[in-house]
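Every protein chain of the complex appears in place save one, which is left out.
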Amino acid sequence: MRSITTVGAVAAVAALALSGCAASGEAGAEGDSLDICYVTAAESHAYVTPANKAFDEAAAAAGATVNRLSQEFDVQKGTDQLTTCVSQGADGIVLWPLDPQAYIPGMIAAKDAGIPLIIINSPMDAAAEEYYDSFTGPDVYEEGELSGEALNEVLGGTGKVVIIAGQAGNGTTIGRTDGFTDKLAELGSKIEVLQVVNADFDQQKALEASRDLITRFGDEIQGVYANDDTMALGFIDAWKESGRSLDALPPIVGINGQVQAFDLIRAGQYYATIVQSPAEDGKLAAETIIKLIKGGSVDKRLPIPLTVVTSANVDSVEPAF
Amino acid sequence: MSTSAPALRMSGISKSFPGIRALTSVGLEVAAGEVHAIVGENGAGKSTLMKILAGVYQPDEGTIELQGEAVRIAGPIDARKRGIGMVYQELNLVPDLSVAENITLGAPPSRFGFVDRKALRARAAAVLDELGAKVHPDDLVGSLPVSQQQLVEIAKAYASSPRIIVLDEPTSSLSENEAQALFRVVERMKAAGIAIIYISHRLREVIELADQVTVLRDGRLVETRSAEGITAADMIRLMVGRDLTDVFPKTEVPIGDVVLEVRDLSRKGEFDGIDLDVRAGEIVGLAGIVGAGRTEVARAIFGLDRADRGVVRVNGDPVHAHQPRQGVDAGIAYVPEDRKRDGLIPQLTVKENITLASLGEVSTAGWIRGRAERRVATDKATELGVSPPVIDRRVDTYSGGNQQKVVFAKWLATKPAVLILDEPTRGVDVGAKADIHSIIGQLAAQGTAILMISSELPEVLAVSDRIYVLHEGRVSAELPRGASEQDVMRAATGEVAA
Amino acid sequence: MNTVRRAFDSDVFLGLVRYRVAIILVATVVIAASMVPGILEFRVLSLSLDRIGTTALVAAGLTLVLITGKLDLSGGAILALSGIAAIGLQEQFGQVPAALIGLGVGVLAGAVNGFLVVTLGINSLVATLASMLFFRALCHVLTDSRPFSGLDPLFGLAVSRPIAGTFTLRTILFVALLVILHVWLTRAVAGRNLFAVGSNPASAEASGIRSNGYVFGTFVFAGFTAGAAGVIQSLSVNTGSPVFGESTSLLAIAAVVIGGTRLEGGRGSALGTLGGLLVMAILTTAMEFSNVPAYIQSIVTGVILLLLILLDRFVSGKKGRDLSLTALLRSLRESRRNPETERTHAP
Partner (left out) sequence: MSAPTVSTDRVVKQGFLARYGTQFAMPAGILVLLVVGTVLSDRFLSVGNLTNVLINMSIVGIIVVGMTFVFVTRGMADLSVPATLAVGGLLVLMLDDVIGTWPAALIGLAVATFAGLVNGLLIGYAGLNPVITTLASGTIVLGIAQAFVGGVIVYGEDPAAKDFLTGRLFDVVPMIVLIFAVVAVLGHLVLSRTVFGRWTYAVGGNPHATEASAVPVRRVKAGAFVLTAALAGFAGVLLGISLQAARPGIGAGYEFDAITAVVVGGVSLLGGSGSIPRAIGGLLFVQLLTNILTLQGVPSEPQGMVKGALIAGAVALDVYLRRRGGRE
């Protein structure tokens, strides 16, 4: 019985053959405007979306066109999209790494193709260093250290804390958590970490994880360190739900400098947040890649300024988003 | 006819199931190259005998000899290995494979594990040609009309070069000239020296094809004789010549005016131009052989199938039943032929099954009134003698007889003006059969118009006030009460011109 | 009104519906070419084929499972597990042996699915949901939820680089696998028996075909192809990660169904699946090139999938009409030769 889709096979071969003769037309028009391929983390996230917007604005200002590919927090998709950028022959690539080393083969291909590549926001392994021209964005490790310092200060060097970490295996999560713990060790602090939970930078997951933490440790929790403010809000929701009063909230340290965190600091329910402006993150990356494409040289590491915000300076500093 | 031992000799075969004595010491002998027909009413034990031959059941007593050698047939695959080909009435083909692949399913001609296409097509074509069946080996079986699928099923049995082939009601869903094609196939197989057992209700076919005829009645062998000079009347007499031992109670009931009126009801390929009336209190029998279209007519009246033409009236107002909902609202109820498939919900309790079709009466604004439902269920269950009358037990934990009573109860709960019964007593033990008939009697007495389909002639004759006989989708006769079984069979087998 | 019905009933229309996969594929290519001029360029096509490679390998195994009327949700989780084994064991056993062990893990996982569905008799949807949760959690336990890297990224690069400017190893593998499967399904005895098992298990059993053996075999094969997908994916990025393959199973099912394989079993084709995969590959690439946001892509894929399920339902509704090309040609030939015999079908 001849298969019903023999014609299917013929069509498939036809499509490939067709491509052979349609040789004309480069995918990315060479022309004057610069073609930047931006492999971003996601399209709907409290921090990522404003960063993408700032990136597009900065690129447009410099007359560059941006082809934005969203990984939707899927590393596998990201590595494929990186190879797409390389084959598209983009003039420059900006990569938001969701994994410390999965992108290295793709980056090697970019290097071979002579396409300048920078990474934004999250750090990568040392092994990846030779394959990117610059790492712009906040120094998550430094953020971890600053948070460690702040929590150690407010707890007077001792006490039991819980850590609400971001997406497991993500460079930012690893950087911020390791920075925090290394700083505590460096300061010789006697703070004891009760448990580290992963809540993928998501308020709802942080709420569910915090409920279990509060049930498990309850009032033993004397301090909370959250890899970002969104998750810290989840902890506060859980605290309210457990029937405990907001005044009894243990000191919380978060990162991002979100508006809600600023209001909570003013209400005394939040000790400190580290402003890391997504807009600056996006803008700096766009400017850096454009400078690189135009042949300029840039430093290997371009951090964006971090400011620790506590009740003292909450009114004099602009929230990030 | 070769003088060596016959291809098949079954002797002293008895088989009984709890409550039913299916076969009592039946003997059957079929020689190679001989067509041996088996006739008998429904429930006479024909299918049971064949299932024993196919190894589906083991006989309680009796022996089976193939070519003179006593054998025990373990199961269908063992039967096939021993050269016994079965062609059941319900086809068992693979719709998504071609005709050739179905014929050679399980052992296609192949080289190194790959199907040898040419050999496959050649082999199938050869078998089909040998049988004179005009079917193309490459067609998908699923897309063939039933008649051609029937030929493929036979070709499949024939392809495994059997010594014996059993054809169970092969022409039940075939038209006249499709049946002719089948006869040529049977002739070819006979010439090829295969012993053929041919089961059919169409007596004319038996006369035309058979060399020997065996008549069964109530699980007993009535007679085996040569088909030479046999007539339909002889067969009918042998099939039905039984004294009416189990008397069916028939209470005389005053007959009211016409309740159910059916005019020119037709549905393509199933039945055509059906006119019938049923009066209040009257029990009208609908007789006919397998495939005459009785169930199809009933389903169309009730609304399970949509009729192409014709009108149905209940108490004068027309019913446009293209869904059972309209049928029930018009006061029609239909107790289906296949109790397992269309009658019961096994997972639900007796109560839930009884009230399923009449939930409207025991609920307000969609909420079921528990007490009212229990009352209806208990009343109906006791009225119909469901035993034990525990209405909260799952219905599939009850016996066949009780299950049939539950289906009855379901439809009586809708207080129908017209009650259509399709083989109400099939597969039910004798005790339950009597109960069901007394229920039918009471219903008639209460003025319900009853249309009863039954293949058991004595039952139809004893209970019906009038009988319509269907033959190949048309009303071939309307017989008054007191007509004989022979009258019915003659009309049913097309002897009498419509 | 009946002219419309006759048009719908005519052989030509039903023939078109029958080859819907090829037609939709050609339509996609044409639309994509008009949207993005450069898309039909060989290099870009070879890349988009490579990107669908992982899903394609899982889809190949899944095609057989669906033909037997079963379902497998655990492909993505098996993929991740095999990748973790292939990368994690490189130190101990060396790169190539570790990759082979990764394949072994896939086969073992497939056997677990077979055990749950065939031996324990659990419905395949529930059984593979359970095994999906189990294998995914196992990945997180083995890697402590942290992706880890292998010995040498260059080893993997060879896997993901187009060979001599043509196609990548992964593309060649899955196209070859699907073609071989096509031949096996249409030519081999076992392949034809698989259709019988999916279409009418009782009839298959009565003809001596061991349905259970075939179903178990398809699950093991699906485990093998998912394992291969995982090993290649992990090698190409030199990373073992517990989160690989999370969306792969559902994408693979979509591709197989777009390719014309029915979930009820008995009907399907490997080339159809290849067609479905090409449609999705070209679609994704075209939309990404023209900056179409991710959610529009999912809408389009969803609409195409729904359209094809409806068409399939419409086709299977036409029971009495044989639609294969061969039948069409034959009826045309015959009706030309002797028009009157053709039309005297009995009522």
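Letters A, B and C mark the chains as written, and numbering starts fresh at 1 in each.
Everything that follows uses one rule, which is that contacts are C-beta pairs under 8 Å (C-beta built on N, C-alpha and C of every residue); 3 or more make two chains touch, one makes a residue touch a chain.
Not measured: the values here are computed from a predicted model.
Colleague: Quick one: jot down which shown chains the absent chain touches.
Modeller: Visible chains that the missing one touches: A, B, C.
Colleague: Quick one: say which of B:61, B:129, B:223 or B:396 touches the chain that got left out.
Modeller: Spelled out, the listed residue whose C-beta touches the missing chain is B:396.
Colleague: One chain is left out of this view; which of C:30, C:96 or C:126 touches it in the full complex?
Modeller: Checking the options C:30, C:96 or C:126, the one contacting the hidden chain is C:126.
Colleague: Touching the missing chain, which residues of chain A?
Modeller: With respect to the unshown chain, the touching residues of chain A are 43-46, 49, 168, 195, 197-198, 202-204, 207-209, 211-212, 214-216, 218, 230, 233, 237, 240-243.
Colleague: Mind listing the chain C residues that contact the chain we can't see here?
Modeller: Chain C touches the chain not shown through residues 71, 116, 120-123, 125-127, 129-138, 140-141, 145, 205-206, 242, 250, 253-254, 257, 263-264, 293-299, 301-303, 305-306, 309-310, 313.
Colleague: Could you please point out the chain B residues that touch the chain left off the display?
Modeller: Considering the whole complex, chain B reaches the absent chain at 17-20, 56-57, 75-77, 304, 323-325, 327-328, 334, 336, 340-348, 352, 355-357, 359-360, 363, 366-368, 370, 396-401, 410, 427-429.
Assume only the chains that are shown with their structure count from here on.
Colleague: B-C versus A-C: which interface comes out with more C-beta contact pairs?
Modeller: It is A-C, judged by the count of C-beta pairs in contact.
Colleague: Hey, how far is the Cα centre of chain A from the one of chain B, in Å?
Modeller: Distance between chain centres, rounded to whole Å: 72 Å.
Colleague: Counting only Cα atoms for the centres, state how far chain B is from chain C in Å.
Modeller: Measuring from centre to centre gives 44 Å for this pair.
Colleague: From the mean C-alpha coordinate of chain A to that of chain C, what's the distance rounded to whole Å?
Modeller: Each chain reduced to its C-alpha mean, chain A and chain C end up 34 Å apart.
Colleague: Mind pulling the chain B residues that touch 2 or more other chains?
Modeller: Only 97, 101, 138, 140 qualify.
Colleague: Mark out which residues of chain A touch at least two other chains, giving numbers and ranges.
Modeller: 1
Colleague: Give the list of chain A residues in touch with chain C in this complex.
Modeller: My answer: residues 1-12, 14-16, 18-20, 22-23, 25-28, 43, 67-70, 72, 74-76, 79-81, 83-84, 87-88, 99-106, 108-109, 125, 127, 168-169, 174, 198.
Colleague: Any idea which chain B residues touch chain C in the complex?
Modeller: Residues of chain B touching chain C: 76-77, 92-97, 101, 105-108, 110, 113-115, 117, 136, 138-140, 142-145, 147, 175, 177-178, 268-269.
Colleague: Could you please specify the touching residues of chain C with respect to chain B in the complex?
Modeller: Residues 187-190, 192-193, 195-196, 198-200, 202-204, 206-209, 266-267, 319-324, 326-327, 330, 345-347.
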